[in-house]
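A single protein chain has been omitted; all remaining protein chains appear in their positions.
Chains: A and B, in written order; residue numbering restarts at 1 for each.
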Amino acid sequence: MSHDHSLNPETMPEDPAKATLEGKNKFFGLWFFLGGETVLFASLFGTFLALRNSTAGGPSGEDIFGLELVFLMTMLLLTSSLTSVYAMYHMKNNDFKKMQLWLGITAFLGIGFLGCEIYEFYHYITDFGFTFRSSAFGSAFYTLVGFHGGHVVFGISWLIALMVRNAKRGLNLYNAPKFNTFSLYWHFIDVVWVFIFTVVYLMGKVG
Amino acid sequence: MDNTNTNSFQKQKNKEEMKKQLITFVLMIGFTIVAFAIVATNAMDKMFAVPLLLILAVVQVGFQFYYFMHMKDRGHEFPSVMIYGGVFAAMLTIAALVAIVWW
Partner (left out) sequence: MSIAAAQKRGFGAFLWDYLTTVDHKKIAHLYLVGGGFFFILGGLEALFIRIQLIAPENDFISAGLYNEMFTMHGTTMIFLAAMPLLLGLMNAVMPLQIGARDVAFPFLNSLGFWLFMFGGILLNCSWFLGGAPDAGWTAYTPLSAVSPTHGVDFYVLGLQISGAGTLMGGINFLATIVTMRAPGMTYMRMPLFTWTTFVTSTLILFAFPALTVGLFLLMFDRMFGSAFFDVALGGNSIIWQHLFWIFAHPEVYILILPVFGVFSEVIPTFSKKRLFGYTSMVFATMLIAFLGFMVWAHHMFTVGLGPVANAIFAIATMAIAVPTGIKIFNWLATMWGGSITINSAMLWSLGFIPSFTIGGMTGIMLASAVADYQYHDSYFVVAHFHYVIVGGVVFGLFAGLHYWWPKMFGRILNEKLGKIGFWLFFIGFHLTFFIQHFLGLMGMPRRYWVFLEDQGLDTGNLVSTIGTFLMAISATIFLINIIYTSVKGEKASADPFDGRSLEWAISSPPPYYNFKQLPLVRGLDPLWVEKMDGKDNLAPAEPLGDIHMPNSSILPFIISFGFFIAGFGFIYQTDHQAWNFAIFIGMGIALGSMLMRSLKDDHGYHISKAELEREAD
């Protein structure tokens, strides 16, 4: 049982993220957490679906949603999912520089997504007077999409903290699990977004 | 375990895995475009559009879980159990909030 965490490229374990007990724990812990998150978002989706027609005379989804922006946001987030896969690919090949590069692109795409979302909310509030308080639909919309946005903010902060902290010391068995759990979390955010663009925007547009 | 000899083999394996993931990504983008196109062009009646959109989303999410998040790989039995458990609880929650809230 060795607890030496340094990583030699020549003796690279097959999957550095799960080579230690700590790594395995993190891996399972994060997956179980995602199981709980599934229910968390299901509760929010359920609330949204129950209240999607409760516009109280205010604007409905059909009135305000613009598909172009949502499509752009979707592309940004889907691509960021792929870039984090690339980062994990380079982690398995023990290429730290390339991993950091792809993670950087991931963060960049995530920030782009967030910028679009802020613009979107701003647009609804100023141009349509559609706020968190206008109707039960408004409350449910901003809560669901906002919770997802909050997860994106948390994910980006997490990623930046990881990248900055480990910038100078390269990959080892201590931080590989951390990068891996981040990437799983990031994919899950993408999963939630797939349902948001389908259920909230596309189904909202269909009526 | 001596990894020095398996390293290039491992690299090759990772590369093939990456290729699969790239194909997955292309499919996902395709599905997304189809979904948006259905809505943007008003091609279908609501009756067909909504179930189709949901199916596209579920398949796409399946790709995410099984390929991007490696749920198809060995050692992912418990993660699968917990995700499916969460999905089970999630379905019940959504069904209740959709079906027995207003009447």
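To be clear about the criterion, a residue touches a chain if its C-beta (ideal position, glycine included) is under 8 Å from a C-beta of that chain, and two chains touch if they have at least 3 such contacts.
All figures in this text were calculated on a predicted structure; none of them were measured in a lab.
Engineer: Considering the complete complex, which visible chains touch the unshown chain?
Structural biologist: For the complete complex, the undisplayed chain touches A, B.
Engineer: From the list A:40, A:69, A:101 or A:116, which touches the chain that is not on show?
Structural biologist: A:40
Engineer: In the full complex, which residues of subunit A touch the absent chain?
Structural biologist: 1, 3, 5, 21, 24-25, 28-29, 32-33, 35-37, 39-40, 43-44, 46-47, 50-51, 53-56, 132-140, 143, 158, 161-162, 165, 174
Engineer: Since one chain has been left out of the picture, which residues of subunit B touch it in the full complex?
Structural biologist: Against the left-out chain, subunit B lists 78, 82, 85-86, 88-89, 92-93, 96-97, 99-103.
The rule is simple: only the chains that are shown with their structure count from here on.
Engineer: Whole-Å distance, subunit A centre to subunit B centre, using C-alpha means?
Structural biologist: Roughly 14 Å, centre to centre.
Engineer: What residues on subunit A touch subunit B, complex-wise?
Structural biologist: The contact residues of subunit A facing subunit B are 10-14, 18, 28, 31-32, 34-39, 41-43, 45-47, 49-50, 67, 71, 74-75, 78, 81-82, 85-86, 89, 92-93, 184, 187-188, 190-191, 194-195, 197-199, 202-203, 205-207.
Engineer: Where on subunit B is subunit A touching in the complex?
Structural biologist: Contact set of subunit B toward subunit A: 1-4, 6-7, 10-11, 14, 17-18, 21-22, 25, 28-29, 32, 35-36, 38-40, 46, 49-50, 53-54, 56-57, 60-61, 64-65, 68-69, 75-76, 78-79, 82-83, 85-87, 89-91, 93-94, 96-98, 101-102.
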